[in-house]
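The complex appears here minus one protein chain, its other protein chains still in place.
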Amino acid sequence: MTYKLPAHEIADKVRKKELSAKEVTLSFLAQIEEKNPSLNAFLRTHNEKALDKAKKIDSKKEPLGRLAGVPIAIKDNINITGELTTCGSKILSNFKAPFNATVIDLLEKEDAIIIGKTNLDEFAMGSSTEHSAFGPTKNPWNLHTSPGGSSGGSAAAVAARLAPLALGSDTGGSVRQPGALCGIYGSKPSYGRISRYGLVAFGSSFDQIGPFAHSAKDIALITDVMSKHCPKDSTSISFDLEPLTPHLEDSLQEKTFGVPWQFIENLEEEFATSFKESLKVFESLGAKIVDIDLSLLKYSISMYYILSTAEASTNLARFDGIRYGYRSEKADSLNDVYYLSREEGMQDEVKRRIMLGTFVLSAGYQDAYYKKAQKVRTLLIEQYKRAFEKCGLILMPTSPYKAFEIGSIKDPLQMYLADIYTIGANLAGLPAMSVPSGFTSEKLPIGLQIVGPHLKDEKVCNAAFLFEKETGYNTHTPLG
Amino acid sequence: MSEITLESIEHLSLLSRIALTEEQKKQFAQDMQDIVSYVDLLQEVEVDGTPLCHNVLDTLLHTPQREDIVGETLERSDFLNSAPKQVAGLVEVPTIL
Partner (left out) sequence: MTKKYSIPSGWEAVIGLEIHAELNTKSKLFSSAPNRFGDEPNSNISPVCVALPGALPVLNKEAVKKAVQFGCAINAHIAEKSLFDRKSYFYPDCPRNFQITQFYHPIIEGGSLVTLVEGEEKEFAINRAHLEDDAGMLKHFSSFAGVDYNRAGVPLLEIVTEPCMHTPKEASSCASAIKAILEAVDASDCNMQEGSLRIDVNISVRKKGETALRNKIEIKNMNSFSNLEKAVRYEILRQIEEYEKHSALDPSTVITPSTFRFDPTTMQTVLMRRKEGADDYRYFPEPDLLPLVIEKSYIEEIRKNKIELPLHKQKRYMDSLGLSTQHAYNLAYNKKSAFFFEKCLSLCSSEKAKSIANWMLVEFAGRLKDKNLHIEDSSITPELLSTLIHLIDSGEITGKIAKSIADKMVEEQKDPQQIINENPHFMPIHDEAHLLPLVEEVLAANPESVASYLSGRDRAFAFLVGQIMKKTQGAASPQLVNKLLKEKINNKQK
């Protein structure tokens, strides 16, 4: 079954002409046609373009690239020339991007096949993909439950084998958390490693594009392809970074992993048990586990919902019905264009965050909220640095709970708490990955999070790879 | 401890140009109050003398400066045709009173 093959194997076979890109593409398109209606993972597939690209790859004379013939699903907040980028929102429901995101250029250069755009919480704001204007996405492991968010569509697509690789974006955990809830690898690179040019900005100093895959090797493959300095993104790292692939098999003997026990004391029982078993795996590979102090993580949600919303309130100001996107038909005056287009075009969660962000920046409140949060952020970065003096990598759960029923979490604040373990890495710009590490009694996936020092993504992927070799949780697939 | 009143919401609605129904104003006031009360947790952290973090890279890198060369431009017709309303090569908006 072609669609069960990992990306690196597909690429290998296509390069060796054992498989044609056309076969591969058709195989996945068939899967999508069959399974997507019940999942709503994909908003759109680019059948014609994908088959066209496959044809070109199959007739190419020159050696093929690292992702030859590999179909990749793209979260619908990443631009592809000539295609819609809706961000899961009515206000951009008719917006066609006139330029490619840098990552798309990089993937296409390696002969990948962009197969379609996936569902997300509107403007990437959410942890359940329930806030999309185009309906929720379902978790392939249990169709009544959420795949997590905001990159739920991409996660579900990979989990259900509708694509071997997918891109999401992670601002507070939006790749890692759905990765955990869907039983796959979800990775957030170090801030600055992958270009943000062409990613619709939510929280500019937090956002990173991150991949989903079935194996650490595939994460390494696609991350290495996308790790390139981008002159169109001023926050793109300008010096060379260590690639991930050559370090996958580095030994963990004598290496130290840190666990912030104090911070994760209230884990649900199944999760606590699973976490402790994961630690034993690393110990069996020769590593040591030590306790580390990350007490400031207590404030991570507070910091995040002040800082990311502040940035978002300005990043989303451009969606005003004037130059592109949706303009309210009822608008008679200029004020109407603004007020009504934004009121009709965006849903409650987005409005809430915009107003919250506006609040924390407004006169009289900026010192107590925005500036204070920026200072605590500095303290957190320093606390992480001190923790990394005691250990090489940090281990934590990814999500505090398993995939929840769609519609079961109505309170915004409660939804925000889903990100409690993931947000720290965004605040400090650290590389972090969720790896499949077990199942609940209801056969719902559990994820383990590995966090590394800034720019040491290869260490994170190495640990993930060796864990995978020992445990094989990634080989499980959802029923049906 | 900040209080989010209906007035606060009306002011935020103005600053962010989002129209709200009376119903929505009440709901948002409640939601925002809950959230703001939660994030007020931050007030207990001692931050005297700590510098602000503007971006995690701001101690590592400087802002890059590009050469003064004309680069990619947007096709005029593409831009205008994707505007909700256009007139005489301009993006049309209702008159400003």
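Note that the chains take the letters A and B in the order they are written out, and that residue 1 is the start of every chain.
By our rule, contacts are C-beta pairs under 8 Å (C-beta built on N, C-alpha and C of every residue); 3 or more make two chains touch, one makes a residue touch a chain.
What you are looking at is a predicted structure, and each value in this text was computed from that prediction instead of being measured.
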### Query
In the complete assembly, which of A:Asp320, A:Glu349, A:Asp419 or A:Glu458 touches the absent chain?
A:Asp320
### Where the missing chain touches chain A, by residue
77-79, 85, 87, 92, 95, 97-99, 101, 196-201, 203-205, 231-235, 310-311, 314, 317-320, 322-324, 334, 338, 358, 361-363, 366, 370
### Query
Touching the missing chain, which residues of chain B?
15, 17, 52, 54-55, 57-58, 61-74, 76, 79-80, 87-96
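Assume only the chains that are shown with their structure count from here on.
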### Message
So the centre of each chain is just the mean of its C-alpha atoms; given that, what is the distance between chain A and chain B in Å?
### Response
23
### Message
Help me check something: in the complex, which residues belonging to chain A touch chain B?
### Response
95-96, 98-99, 191-192, 204-205, 231, 234-235, 237-238, 296, 298-299, 301-303, 305-306, 313, 317, 320-327, 331-340, 342-343, 346, 348, 351-352, 354-356, 358-359, 362, 365, 368-369, 371-379, 381, 411-413, 416, 428-429, 454
### Message
Quick check: in the complex, which residue numbers of chain B touch chain A?
### Response
2, 4, 8-9, 11-13, 15-20, 24, 28, 31-32, 34-36, 38-43, 45, 47, 50-57, 61, 63-64, 66, 72, 74-75, 78-79, 82-85, 91, 93-97
